[in-house]
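I'd like to ask you about the structure that follows.
Now for chain A:
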Amino acid sequence: MRVEVSSEKISGDFAKKVKEISREDILLCYQCGMCSAGCPIAFAMDLLPNQIIQLVQLGLEEDIAKSRTIWLCASCLTCSVRCPRGLDLAKVMEALRLISLRKNIDYIRLAEISHDALAELPQIVLVSSFRKHTA
Partner candidate 1 sequence: MELSYYPGCTLKTRAKNFEDSAIASMAALGINLKEFPRWNCCGAVYSLADDDLIHQLAPVRDLIRVKEQGQGKVVVLCSLCFNTLKRANLLMRNDAEKRGTLNSFMDEEVDYNGEVEVVHLLEVLRDDIGWKTISDRLKVPLKHLKLAPYYGCTLLRPQEVAIDQVERPTILHQLLQALGAEPIDFPFAAKCCGSFQVVGNREVALESAWNILSSVVSWQAEALVLSCPLCDFNLAGKQEELKQKYREFKGIPTLYFTQLLALALGLDSKICRFELNYQDPQPLLESKGLL
Partner candidate 2 sequence: MAEFEPKIIAFACNWCTYAAADLAGTSRIHYPHNVRVVRVMCSGMVDPSYVLRAFEKGADGVIVAGCHHVDCHYIDGPVKCDAMFARLKRLVHTLGLEDERLRRELISTSEGVIFARVIQEMVELLKKLGPSPFRIETRV
């Protein structure tokens, strides 16, 4: 339960990159947890959205990489419209996904989706899923 925090990590490329892609100021967060409490998918998350923000602040990239949270976010924007500090968390989550996807690491593989599933899933579901979960 002990994590090393250093100024190298905090002022490192990771937080900068998140800021660049999202254009959101992560430092605004005051950790009220309203995002997590209203998140419809928080029940399945190993780290809560507010914890993700804190990890970005501290530059703890590996902890985020180990977590499922950013891949579970459905961009429903409930947190974004409610955040009392006006932080658009959905944009931050998208930036975090992109940092991974741009390394060409897809979250889902088309080849692994069964034919039955492909027949069943409407286009809108497939297109949106590929847009969010593949490079």
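The candidate set was assembled so that all candidates are chains of the complex that A comes from, given by their letters.
The rule we apply is simple: a contact is a pair of C-beta atoms (placed from the backbone, for glycine too) under 8 Å apart; a residue touches a chain by one contact, two chains touch by 3 or more; residues count from 1.
This one's a predicted model, so the numbers in the text were calculated from it and none came from an experiment.
> Which one of these touches chain A in the complex: 1 or 2?
1
> Name, in rising order, each residue of chain A that touches candidate 1 in their complex.
20-23, 40-41, 43-44, 68, 71-72, 74-78, 80-81, 88, 90-91, 93-95, 98, 107-108, 113, 117, 120-129, 131-133
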